[in-house]
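Every protein chain but one is kept in place in this view of the complex.
And now, subunit A:
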Amino acid sequence: MLGRIRAALADRPGPVTVPRDYDRTREAADPLALLAERIEDYRAVVHRVDAAGLPGRIATSLAARGARRMAAPVDLPTSWLAPEVTWRPDTDQSLTIDELDGIDGVLTGCAVAVAETGTLVLDAGEAQGRRVLTLLPDYHLCVVRADQVAVSLPEALARLDGTRPLTFVSGPSATSDIELNRVEGVHGPRTLEVVIVTGG
């Protein structure tokens, strides 16, 4: 096939210079507010709290949702583990597919967030676990730290390692296949809730 490709390019098209004068970075007056607004546009629930308020916020959200059994990446900060809830850590990938399918939800952090597009990126790193954890449970509660927020997509990609398994999440699972009506929740989590932690 390489021979066919070479033959097809017999006219020797010259090397192309890619014009890169699009915006790599962009300014935002308040990136956290922008992120919150853009995630809400996907009809996801967003909260903003300071670091001290985070454990309380997590507990309140889980209680409001009636979530009693939650899946957890093994390295979640202990202060996030609301005491009223049974936490199922995914030690050595111990959570089976059936278990995850039947569990109330999952709590994770993220690697990077994109304010302009309201996107959370998970890279299986700290406090995120493997990909299936945020796929099978019907409810995903995600914590974003202020220092993880980039304004534009190019800024976010520059912070990521493309060889890790990455999941970009922009709102809950959705389809528009029936008369272009947006319906949340087909196969991925139907409810996405995001806590943005201000002040680092």
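The rule is short, and it goes like this: contacts are C-beta pairs under 8 Å (C-beta built on N, C-alpha and C of every residue); 3 or more make two chains touch, one makes a residue touch a chain; residues count from 1.
Throughout what follows, contacts and distances are computed from a predicted model.
Trainee: For the complex's missing chain, which UniProt name, "(4Fe-4S) cluster-containing protein", "Monosaccharide ABC transporter substrate-binding protein (CUT2 family)", "Aldehyde:ferredoxin oxidoreductase" or "siroheme decarboxylase"?
Mentor: When "(4Fe-4S) cluster-containing protein", "Monosaccharide ABC transporter substrate-binding protein (CUT2 family)", "Aldehyde:ferredoxin oxidoreductase" or "siroheme decarboxylase" are compared with UniProt, the left-out chain turns out to be "(4Fe-4S) cluster-containing protein".
Trainee: Of the residues listed, A:11, A:84 or A:147, which one is in contact with the missing chain?
Mentor: Going through A:11, A:84 or A:147 one by one, A:11 is the residue touching the chain not shown.
Trainee: Could I get the residues of subunit A that touch the absent chain, sorted low to high?
Mentor: Counting over the whole complex, subunit A touches the hidden chain at residues 1-2, 4-11, 13-24, 38, 41-42, 93, 97-98, 101, 114, 116-119, 124, 130-132, 135, 153-154, 157-158, 162-181, 183, 185-189.
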